[in-house]
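Before I ask anything, let me first share the structure, which is written out below as structure tokens.
One protein chain omitted, others in place.
Chain lettering (A and B) follows the sequence in which the chains are written, and residue indices restart at 1 in each chain.
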Amino acid sequence: MSDPVLRLENIVKTFPGVRALDGVSFSVMPGEVHALMGENGAGKSTLMKVLGGIHQPDSGHIYMGNHKAVMAGPLEAKAKGIVFIHQELSLAEELSVAENIYLGELPRKSFGRVDWPRLAANANAILKKLNVGFDAKARVGDLSIANQQMVEIARALTVDAKAVIFDEPTASLTDAEKVVLFDVIADLQREGVGIIYISHRMEEIFKITDRITVLRDGQYQGTVETANTNEEAVTQMMIGRKLDLSRNAAHHELGDVALEVRGLSCGKLFHDVSFEVRRGEVLGFYGLVGAGRTEIAETLFGLRDPSAGQILLDGREVRITSPVEAINMGISLVPEDRKGQGLVLGMNCRDNMTLPQVDDLKAGPFVAEGAEIAIFDQYRDRLDIRTPGWRQQVGNLSGGNQQKIVIGKWLSMHPNVLIVDEPTRGIDVGSKSEIHKLLRELAAQGYAVIVISSEMPEVLHVSDRIAAMYSGRIMRSFTAEEVTEDSLIQAISGLGGEQVA
Amino acid sequence: MPETSQHAQNPREGMMATLSKEQIGRVLAKQGILIAFAIFLVAFTIANPKFLSVDNVFSVVRSSAILGVMALGVTFVVISGNLDLSVGSMMSFSTIVVLDLHDTLGPLLAIPAMFAMTMALGALIGFLVGYLRLNSLIVTLGMLSAIHGLTLTYSGGQNMDIADKEGTWFGVFGQGSALGIPVPILIFALLAALLGLVLGKTPFGRKIYAVGGNGTAATFSGIRRARTVFSCYLISSACVATAGLMQASRSLGSQNTVGQGLELEVLAAVILGGASLMGGSGTIFKTVIGVLILGFIQNGLLLLGLQFYVQFVVTWVIIILAVWLDIAAKRGKLWSPIA
């Protein structure tokens, strides 16, 4: 076998409070499709940013061919032949397909003019290879998301790529489009390009990849030949421990039904969703991104208008049209996007924590700052929030402590129903287990808790019952006793078979 | 690489360590405008001892009061993450209206009537920006033009004068003095104190910072974003009405264009005070400092015998330096990383 096109050696990268990558090594051979797997927060995206020159590793080296390569920035990575197909699109929507494909490298004529014929010819040649149904002149903003992704892929084909990294490329593709994508990958393979393929979808991984490398909590777990392994073994590597299913059953008496939802629908986002949560119970929502879990939470919190169905709180039907109403009815939401939706990063810890009740904490016309500090101190101690003091700007805290501020914010409202969306996304392992413990404790204290998560171990660990969602529907509900990993995976992938959304 | 974040983790250690260049830079940038202001005052006082005399200070603050009152209101709008370019023409409007109504309704009724009319305009802007979520720059730009037209229509293009200038007590807001202090200064000081408390100490003020800092997170925390933005524009228009009252009272007559161009000077004062146009930061105290800096620069340059118009050039340089230093401190680099 020839030399690898790309070799990573002992890459270490730390961020404040998190060791994001801890000695990662693997190599990609020419013509190989190499799967990179791991749960959210395992370090895949950090690794890609190191490869792409966005982050510099603290130690370790990248080799291309036999040469040590330093990626000073995105341009240098591209110049060295490393090309990314991002999950988040980076296109200029107002420009044409051709212009986007050659963004930054438009062919020139005299007087700085764009050489349109050459641009169109080059772009069309690439589009033809991809076998897509749109023209190089089309405006990118008018294309479907899938076609926009094809434009990104087309862009990768313009350079002399040595390694192409696909980051969840099929997330928004239909089956037919996937076939085209896999053909493209096969073409690249034949040309001797090394491919890193990041995906959560086992089926695809086993269909197209040659080897699989698994990361967990920033650590390299090993590389296996795809032909010599199976889904269960890979999942085992990703999760890292034998699942202990017995521990999540509630050991306390459950109370009354706090929240009941009957036939709730919201446009195309989710349909006919029914469930109930009792006091003292943790209900887990599990499913792939886009399955409609977050949207249900947002509807319960008054941020979306349901198109059908009923919401009952303590047996009484309610209509929730705004977060203010939801909060007054005792519903709290720890949102998915901590920085975008959960916190005002420029504000201090105390002000963030008391934000929903600032109207109620009054001394005369003014905010009762003493009462605020008392609340902050109480929840700092209870949640073990590590911060120099309430004056600290929230933006300066680590992810785990930020998340605890958000949780403290809602606990201090003493909600009846606490909804927690992706409670541990992007936070370190220590805080993760603390938050898991806390969620169990809250249930034991009689809160009705809904946990939404994309991480299977998390859902299995904290939930008393699990609702598995696929494509806007609850496919199946499990109790902690009956759930198995296989049945859960089946349910969230539409009963095993690939359904077209 | 890691040392930038260390003090967030171990604050005490960070405090014990000797002050790094970066930290000095940070302090300078944070309090830079105050330090620069202090140096400026000392230097000018040495050059001309009259500079900090009571008379001179009074005259500076007095001539800045109208601009200052408007800047107080605009501070609310800017902190909520929006702009208000209509305050200049709105001030012309309220000046003209109160002068006109003075002769028809009498001063006692004219003032509340003018406040109601001005604040109705503020409410309209607040509705468009807050509830309909239209871009505040363009809305207030449009309102600048529209209110200017409204004023001209109202006045018929004529200057407005009070008929009996000797026989009215109306001049008290612009010309009077109480306890030896000119009334415009009193109004500015009282309003600054009041609005400073509202912004800094009340739940409403807290919500403005939250909405401007991260409107989405504020909504997710149960804050009524639209209502908050609406209220900011209402406050801004009330301040403009007050400024219009002071202007009308000072001259007892006015042109249609008395407030023209003030919107940008007001904004300059607010930015100079350190409020970010992105919203979420700034205080009434800082805005007052910004207003005073503009006032004292103008006065100081005149005392030095320089042309009146030099102040504009100096203001230009100061605004850009102030904002530049502010963002340089935040990114930890003097020059922007733009390629």
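Some observations on this one:
We adopt the following convention: a contact is a pair of C-beta atoms (placed from the backbone, for glycine too) under 8 Å apart; a residue touches a chain by one contact, two chains touch by 3 or more.
Convention: contacts and distances are computed from a predicted model.
Of the candidates "Ion-translocating oxidoreductase complex subunit D", "Autoinducer 2 import system permease protein LsrD", "Amino acid ABC transporter substrate-binding protein" or "3-isopropylmalate dehydratase small subunit", the chain left out of this view carries the UniProt protein name "Autoinducer 2 import system permease protein LsrD".
Taking the complete complex into account, B:L144 is the one of B:A71, B:V97 or B:L144 that touches the chain left out. Residue B:L267 is the one among B:L252, B:L267 or B:A329 that touches the chain not shown.
Think of the hidden chain as still there; on chain B it touches residues 128, 132-135, 137-139, 141-153, 157, 215-216, 219-220, 225, 260-261, 264-265, 267-268, 271, 277, 307-313, 315-317, 319-320, 323-324, 327-328, 331, 335-339.
For chain A, the residues touching the absent chain in the complete assembly are 74-75, 78, 90-95, 99, 103-106, 108, 111-114, 141-142, 266-269, 295, 298, 302-305, 307, 322.
Heads up, the rule we're going with is that only the chains that are shown with their structure count from here on.
Inter-chain spacing, taken between the CA centroids of chain A and chain B, is 43 Å. Residues 14, 16-17, 56, 58, 301, 303, 322-324, 326-327, 333, 335, 340-347, 351, 355-356, 358-359, 361-362, 365-367, 388, 392, 396-398, 409 of chain A are the ones that touch chain B when the two sit in their complex.
Residue ranges on chain B touching chain A, taken from their complex, read 1-2, 5, 8-9, 11-12, 197, 201-203, 206-207, 209-210, 213-214, 216-224, 280-281.
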